[in-house]
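Missing here: one protein chain of the complex. Every other protein chain is in place.
Just so it is clear, A, B and C label the chains in written order, and each chain counts residues from 1 on its own.
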């Protein structure tokens, strides 16, 4: 069996201009970054503004094990499957963070035969967007401290500084630091911390912006500290928002890359779901919806975190609601939810987890059923996708499907996107098309 | 009179592929980053390896005022002038640092009608090389602290940690910090500091590397700390050098951009001259020397700092010595060297400085004469270029030229590269051609 | 009306040797510190060891207002009253802390006509015991850090250092500090804090020690940190306990001072009740019990904190149980416990608090009744002492007395010790004598 990296290196990539053209992007609208990656110039927005919108498919999941249950694989693979069966489709995913890339969890390009390529540039600097977010974020921190150094006209209380610095790295000792030691020329002295860039509010803001002007305005409203009499101090008041927007001038352009099957993939922004909204950008999705029949996107963690944020934050800001949700699960994770097993990244899997045990699967079903209910509360149809492993027994798979349907899922299908690429998801694709064709009754809950 | 930015925006840019082709770079050897910037794939090295080398021209200066005396303008402009008079020429310059860009000093794209374009992308993220250097540098810092956290098998003395972190920003309170506060899970606790990325040893190393393998090996030899019994702890011992090299995989490729006159300019690495060697990369110069008749490069600060480092460090590592040195001076700076004036960036210029005063110029001549002597000690011919201002009197200019010739300069000419572009430097170009045609007797001093 | 200080300065003090002699202390057993204060040499212990023990009276209180309800006044005053009516009695109280002395709360010498004198030396350095505790405590901190500096043979984990430094001062910024900055010669670098000396474990230990040998042994068992494999690091292991005991050689001797009525008062150790046992020393009480018919002592805060610690910690270590508890209350505090008023030190008292309001008193009675119950659970008789103010109405006073008796108190009497000295506490003295004459059924609860 080939590793993800080996599969990736065997890929037969097409020039990014060709991918762009096939997707309906004009030559002047694609800015190449090397031969395989491009940025989409925002001038496209005006040209395609009056086109009809495609169907909007959200991929979410049950509560995952630390190994992940295949949301990204399903997102990428489903878009390939839809293309295979004649639908113009694109996936929109988030950029990786170098923290996990150099850690145990690894990159974020999907896996098996459902990957985006080239993997190495994707997982490292890509087109520099994460660096630009770091720069813009840290520029604001420097402006804030500089304001305190140069007389503090705004009367900022240094003990209220709530704007950290960021770095795209897992760097433990930066979690709690003291800056400005030594002498007054290094002032201001205060406690601070570094977050990972994916946790930056600038990253969250970038993902929610509709255009450069909107970005500029959102950046200006960021609160960094409070005055001695308790009033908020914004980036605008610190005169930093303009420079931050300039630093994000390229980063606001969605990135175009391709899947192993040469279908287009939009990759843009990467906020973490634990401390931000955890969804890829509104801009990428909007472009995708004007150019394709189907846009398949994903949200971080399980449906009770990432999908909730997708529905209540991203959709609200985007003014576009989803047509169908794909809920990914694995037999392995359902067994873990029985409470009988511990799964830890970087440690060997408990062998009991891969032996057929329908009764144990049944004990863990509650998580799946609750997540189905959660999504249905928002009024949209659910398709359950069982990300199938060789070690799953048919009895286990049927048991899950039956339970899902009983809980109200529109469909429950097995998928083999990881092992077989798009062809392994054709059943899922048809089920999604079917579910998406029904009228949506979406509603916000918060 | 137009500002630098206005001139820059009026430029008529050619596609970077076209610039590359005209310079002899094959289509597969140029990787576009947008339409105006490209990276040169190192596969070119093998193809051009047996070509004859062009002439190697170093631009240096007298001790500058804080405003700079026009080294970069002369470097860019001289390459344009050489092209104008029929010589295939390229300039090789350093990437800017965002510290000065957002500070008083500003960008590093040259000025007036001797600039490289597009200025905004050049001065901000460019092709991400500086970010890659930051990432590689900081990865090593994280690996070092992580080693201490996980049992410290190498028995590193935390008080000897001499590897800072870096950021491409002027951020005062980061000059002296304490990291790892709060609890053992944030360990190790130690004092640290942030340097600006242009001061990173990784940046210096990148500029001196001949290829990826050489880079990997140099990175591995970096010393970060010492063991309790006083032995050096290298990046190799921390198992960080491989990952650092991977992060620099794109950054090691020289960048191609164009001048206002559509001649090629190579831009690569940006070490600071005060704490590093302060010269652009060996790789860019080597490619230039195989493709062009003349490579015009510059070194930071005055000849007594930057040129010395160029001669004794860069040339030694490169195994190629220069053919001629252009020594830039201004009437304004010579007046300052009389000791009668103070010049400070961000403050209005003393009006006395721009009134004709040959006697004052004469008092300041010592700096020029000493710098001529310094360069001549290395055995290469010197051409003095007087970067001419409207306010200079002819008497002053003639006085300087006579003194320079008397001190042994091959030629002393006025240049109007800033005001007129390449055409303003034709006399300088001819003088350089003449001086470079003489046999070189270069020798190292250290 | 005279202030406490004025009353104190009008006192007619007798030489401390005379007080000592009247109390049965031999001339060689009293070491004068100036004319009015003495230390009792521990050689006395052997001489009086076989004498019968006097009655042991604990003064405690309902939950106090921040102003205090008069426990110390009652303790000092009751001992004076007992002497007045022919019983040989002594009070044993704690030394003051300079934190409160220089703060809002003020000194700890009692008040009105129930004070110990001289007040100024009592409230400042006294005989230096608190300084000795600070020195011994901080010596251990220095030994611990020194051990880490000199090779750390015990393999102490610096992140487990749990031994603070102390100072007898309210000094806010010392609550959280970083020590050892600058260089390895200042090592070890670690986070630390300063407690007030009254919160030192050394102070707590000193108050529980039976003799110098016992003190030495208890000091040796203090845990300061843990090794890398989780084992405790004691003062003994750091070879500090001997030097600490030497530094406490004088401090272990109880101090003798006199009341305004020239009766003896023993003052020894001052642990805080919020973070230590909060009682004066076992040694002072033991000497008192051999020399007097009645020893009146007090414990910090209300009966639910200080008395519990007295019963379950001090008595257990002392192997002597109390014969009677006096529970002090005020009409003012009972009104506060109705929940209708806020009382804050340093702010003017709500005028409503001093107007007669029996119904409000009744609403706050629960605190008194619960404290009576708490003490009775230990099996000893309770006498309620109402510390009477001019503004109390007779109806309020009677209401409280009736409720106390109903709840099982042996007696409930008004006291005027503050306003009148010993003569104002004769009724209380008789009630205490009566209650103490009953057989005790004391039991520990924890």
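We take it that contacts are C-beta pairs under 8 Å (C-beta built on N, C-alpha and C of every residue); 3 or more make two chains touch, one makes a residue touch a chain.
If you're wondering where the values come from, they're calculated on a predicted model, not measured in any experiment.
Within the entire complex, contacts from the absent chain reach the displayed chains A, C. Touching the chain that is not shown, out of C:167, C:222, C:273 or C:417: C:167 (per the contact rule at the top). Of the candidate positions C:18, C:155 or C:250, contact with the unshown chain belongs to C:250. For chain A, the list of residues touching the undisplayed chain reads 157, 159, 178, 181-184, 187, 189-191. The chain not displayed touches chain C at residues 31-35, 39, 98, 102, 120-121, 124-125, 127-128, 131-132, 134-135, 138-139, 141-142, 145-146, 149, 167-182, 185-191, 243, 246-247, 249-250.
Going forward, only the chains that are shown with their structure count from here on.
The greatest centre-to-centre gap from chain B, using C-alpha centroids, is found for C.
Centre-to-centre, using mean CA coordinates, chain A is 39 Å away from chain B.
A straight line joining the Cα centres of chain A and chain C is 62 Å long. Per-chain Cα centroids separate chain B from chain C by 74 Å.
Touching of two or more other chains is recorded for residues 178, 181-182, 187, 189-191 of chain B.
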